Structures are given as structure tokens and as C-alpha cells.
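Report on the structure given below.
Right, subunit A next:
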Amino acid sequence: MTAEKIKINSLVPPTWNRLKVNDITVELPTGSSAGMTDQGLKTSEAKPADWQMETGCGAELSAFLEKNGTTPVLVSNDGDKLVSIKKTYTENAADILCFEAKEGQTVNILTDVTSDESTEGTAVLQVLLKAEKGAKINLAQVVRPGKGMKVVNDIGSVAAEGAQINIVQVFMDGSDISAGCRTALEGEEASTENHIGLVRTNGQTLDMNYVAKHLAKTTKADINVTGALSKNAQKTFRGTIDFVKGCTGSDGRESENMLLLDDTIVNKTVPLILCTEETVAGSHGATIGKPAEDILFYMTSRGIPRERAVAILERASLEAAANRIEDEEAKQQVLEIIAGKYADE
Partner candidate 1 sequence: MSEEKTYVEDVNRTIYDVIDDDKDSFKLEQGLTEDIILQLSEEKKDPEWMRDFRLKCLKLYNEMTFPQWGPGIEGLDMNRIYTYVRPNAKMANSWEEVPEDIKNTFERLGIPQAERTSLAGVGAQYDSELVYHNMQKEVEEQGVIYTDFESALKGEYADLVREKFMTLLTPNDHKYNALHGAVWSGGSFVYVPKGVKVSVPLQSYFRFNAKGAGQFEHTLIIVEEGADLHFIEGCSAPKYNVANLHTGAVELFVGKNARLRYSTIESWSKNMYNLNSKRSIVEEGGRMEWVSGSFGSHISYLYPSTILKGDNSTMEYTGIAFGSTGQDLDTGMKVIHIGKNTSSVVNTKSISKNGGCNTTRTSVQVMPQAKGAKSVVSCESLMLDSESRSDTIPVMDIRTDDADVGHEATIGSISDEAVFYMMSRGMSEEDARALIVSGFADNVSRELPMEYAAEMNNLIRLEMKGTIG
Partner candidate 2 sequence: MSKQILNIEKLCVSIGDKEILKGLDLQIGEGETHVIMGPNGAGKSTLGNTLMGKEEYEVTSGKIDFYGEDLLEMKTDERAKKGLFMTFQNPIEVPGVRLSEFVRSSCEALGNKMSLWNFKKAAAEQMKVLNMDTAYLDRELNVGFSGGEKKKAEIFQLLMLKPKLAILDETDSGLDVDAVRTVSEGVKAYQEQTHGALLIITHSTKILESLDVDKVHVIYNGKVVAEGDASLIDEINENGFEKYMKE
């Protein structure tokens, strides 16, 4: 089996090379087959020409998938009934799943990927979303592979007038995860929200690139990251709010709340705001550090051991994201997955 090295998650515009945040190189196996189509989904072939859109991971990944022969698959939906896709990877895989919400429609999606502890390989999942006028797409994703499985989780989406695209993601376990997400707010009053919960430990990494592009008037974007790092874990978050000329009255926000649990971790945050329009409101806020001593003191004073108290805070950072899932069924499933992780410990 051969592999190809490509650059993904590129920062635009780039900054000092020394900081090593301008992009990340990933090695992807060629010849991976589709892993998702056996999940009993109602699918039809999607015309690649209809689904050419920029994604968070970027053009090199899309070019790689095309060369690899991975074709986009359009997943049909049944009104606002949850489309639930669960996959336990057993080998290298590469998928492109497309979803569309027609005018006024709401589509709820949950993807949950994992792998056996024994499986070694790399899985690529690219999700492409189109929300038509006044439509709404709620995408929830859980990425929790086994130790040997690397995952590249990429999203590209387009929102028309008044459309909403809400994405909640939980990243835990595995080894190296790369995540990209780009939302083009093409219609007036289109909006997007990202809520990301992450826990990385024991040398696990997570490299993220999130972009919200404000292309029309009074569009809204809100990107939130909560998470915890410990034991040689590394995380890079790139978040870009891009106000394009003409997007008057738009509002873009990014916020990050990271718990750092020891001094072996590397936590990088790169929150860009790009602006070529006068009347917009853009903001970014970050709070990064160890858990507040008064909270830990409060919990230990009630008899909870310190380590357990820290685990509670870690879990809370995942649940903070999960609680933003709109579809009740999907929310319960994700909360259960998180509860399951902490039940083991």
C-alpha cells in the first residue's frame, strides 16, 4: 500500500513559520475504500460538479480524494428524523457524504466514528452540507477512534438566505485527529454555529482549522471551543472569521475555553479576524489555563478527590458542546457516549 503526504488545515493568511501553525502535513494511504455506505443508508450518487465546495481541510485534501477515486454520496433524509450514521472502522477508509436541506426544511444528522483497538490505519470523512433558503442543518459528530486509527474529519458547507448550519463536535480518544470546517454564509441572514468539545491526553493530538466566511449582509457566525489537555497532548485551533466586503451588519464571534492540566501539553490557539467591511462586529475571546483553584477547592471540600474533580471538569467541557445539539435524540446519544467514557475510569 502506498501513501501520499499532503498539507491540510492551512492558515490564510499565514504567519511566522517558527510557530509551526501555518498548516499540518498528514500522510494518507491511497486506495482507501468507502467505509460508510454499508450503514443501511438511503443514498444516491452525487454529481461531483454539484458538490465542489471549499472545506476546512482545504483543496489538497479534496484533490487527494478525487485522485483516490472517492466519489461523493448523497444521503437522503426523511424530514427532520435523525439520520444516524455509526461506523466502527476496521481498515483504511475514505468517504464523502453529502446532505442537502431543501427550502424551509430541517435536517438532523449524527455521525459517530470509532474503531477496534487492534485496527491500524487512517480514515478520512468529508461531509458536505447545503442548506437552501430558510433551511436548517444540525450536524452532530463524535470522533472517538481506537489508538491505532488516525482520523481526518473535514466539513464544507454553504448556507443560502436565512439558512442555518449548526455543527456540534466531540473529539476524544484515538491518536492523531485532524479536523477542518468551512462555512460559506452566502445568503443574507444566514447563520452558523460551531460547538467543539475536545479531550486530548497521552500524546494524542488534534489539529483544527475552522473558517466562517461572511459573504452576505447580516450573517452570523459563532465558533466555540471547550476542552482539556493533559499528558503530552497537543492541540492547535485555527479559527477564522472572514468579513468579506459587502457583508454589512454581520456578526462573527470566536471563543475558546481550554483547561490545561499539566506542563507536558502544547496548546496553540490562532483566532483570526479578517475584515474588509466597515459595519461589522467581530470578536474573539480566549481563556486558557489550569482549572480555577476555588472550584477545585469547593469540590474537594465536599469530599471529591482532586483527580476526580479534574475529571469532572474535563467531562463538563465535552458536555458543554454536546448540550448544544438541537435534536434531542442525537443529544442523548452523544451524552451517553461521553458518560460511557467516564464510567470506565
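Following the convention adopted for this analysis, a contact is a pair of C-beta atoms (placed from the backbone, for glycine too) under 8 Å apart; a residue touches a chain by one contact, two chains touch by 3 or more; residues count from 1.
How were these picked? Simply put, all candidates are chains of the complex that A comes from, given by their letters.
This one's a predicted model, so the numbers in the text were calculated from it and none came from an experiment.
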Query raised in the report: Which numbered chain among 1 or 2 touches subunit A in this complex, counting any copy?
Result: 1
Query raised in the report: Which residues of subunit A touch candidate 1 in their complex?
Result: 13-17, 19, 21-22, 243, 245-246, 248, 258, 260-290
